[in-house]
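Then we have subunit A:
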Amino acid sequence: MKKINIIFSSLLLAVSLLVTSVAQAKDIKIGVSFRMLSDVGYKHGELIQDTVAEWNSSGGINGKKVDLILYNDECKSEKGVANATKLAYQDNVHVIIGSSCSSVTLPMVPVISKAKVPQIIPHSTSSKITLTGSEWIFRVPVSSRFYKIVQAKFTAENAGTKIAHIYVPDQASMDFSKSMIAYVKDEYGVDPVYEAQAGEKETDFRSYLLKAKATNPDALVCSGLVDETVRCLVQSYEVGIPKSVARVANSVASKVEVPTNAGKAAVGVSYAAAFAASDTRPIAKKFVKHIKSRYGVVPGHDFSQMEDLLTMLKPALEKAEKRFSGDLASDRKAVRDSIAGITNFTGLASGPISFCAAGTPECRDGNRTPVMIEYTKGGKNWKTKVAGTVTFNASAGL
Partner candidate 1 sequence: MGKFKEIIRQYPFLGFVIAFIILMLVPSVFFTDLYQSHLASLICINIIVAAGLNIVKGFCGQVTVGHVGIYAVGSYTAGCMFLYLGSGLWLTLPAAILIAGLFGVAFAIPSFRLEGPYLALATLGGGEAIRLFIENGDFFMSTYGISNIPQPEIFGVPFDTPDKYYYIAMPIMLIAIYFSFSVLRSSVGRAFMAVREDPISAAASGINVKKHKMLAFVLSAMFAGGAGAVYAHLPPGYIHPNNYTVIEMVTFLAMVVFGGLGHIWGGIIGAIIITIVYDLTRPLYEYQLFIFGLTIVLTILFMPKGIGGFIDKYFIDRRFKTKTGAASK
Partner candidate 2 sequence: MLLKTKKLMKAFGGLKAINKVDFELPANEIRGIIGPNGSGKSTFFNLVSGVYEPDPGSYIEFDGNDITNEPPHKVGELGLARTFQLLRLYQDMSVINNVMSGYHTLVPYSFIDAVTGRKKIWDQEKTIKEEMMELLSFVGLADYAELNASELSGGQRRLLVLARAIAGKPKLLMLDEPAAGLSPVNVDNLMKILMRLKEKYGLTLIIIEHILKVVMDTCSKVTVLDHGEKIAEGTPTQIKDDNAVIEAYLGKKMDDEEMRKALAV
């Protein structure tokens, strides 16, 4: 009996020692939850791990070690919510990085807001996320509210406002044209010169294209799924719409099938992103080279956003750490305020990133500058270039 008592009490002692020693270390803890399923997913995780290891080997955050806790949410809200709850209440992290899918980040926001942990988003773009009014969420990527109107703004500014629309009856395709029409009407007071909804499963758009041609437009919008977009683009040349008329497609233009299948007809078509691998700025070139050699892939904006996030987080943590009191709640608040204080951060993103204190989308959606990537060559060996950037004011698209 006595023996058991001794064993038991020494066990208790050991546990309590362990607990206190963990508490005394007082590292800075960063929790991560995002989709780490696919090959690229793992690599995003590696990027974080490598970066944090680099920080630690070069003195950490003001001499403090950074603890990284990485969880996979598989792009599932159930897992994301559990991860956020665990990171917030059990792992006691100072800041959470996450997540990839909007459908996971969205339910994480109420969790971290209630727990009062700052969260900074690497990938999710849904405008709904920052409409929640939380002061604890920050977004590095470009919000969907900007993406939604970027083609409208870019086209109107660069090609003109005489725009002909042909769209198919698919929800996303219709939404794209409708919101573009609404934007041009609101901003310039101009209606489209031509608007036509093709029939379901229609493959021949020439009759619509001929009518559009007759209106002598500045730009022609072909809004459909991949196949329909390709056909519409190709047929626009067949009916003789001149090259000078700008061709516009919706976000399917970023899929490789569009330049591959449309060939020459894809030239001049552009899509919006937050980063272009063909970006010629030195910082971008260096980054692309580094990612290629270290991870063996050409980085898309998912990589660049993660990189930007980490680059801006480090000085923010350093600034916050100076105000750390050891009380987790107030330390988290310090981190939040420090991130909210980031203004005009210039990194890989095509424009400066700025946050502010209010719980409004204006303050939360830090990146307002999508980059337009344009095809310069179609076919199998398609090529792109940066066609320009579009900067929005903070409240655009709300």
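In the analysis below, a contact is a pair of C-beta atoms (placed from the backbone, for glycine too) under 8 Å apart; a residue touches a chain by one contact, two chains touch by 3 or more; residues count from 1.
Quick note on selection: all candidates are chains of the complex that A comes from, given by their letters.
Note that the coordinates shown come from a computational prediction; the quantities given were computed from them, not determined experimentally.
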item: Options 1 or 2 - which one, within this complex, touches subunit A; value: 1
item: In the complex with candidate 1, residue positions of subunit A that touch it; value: 36, 42, 69-72, 74-78, 81-83, 85-86, 88-90, 101-104, 106-107, 109-111, 114-115, 126, 128, 171
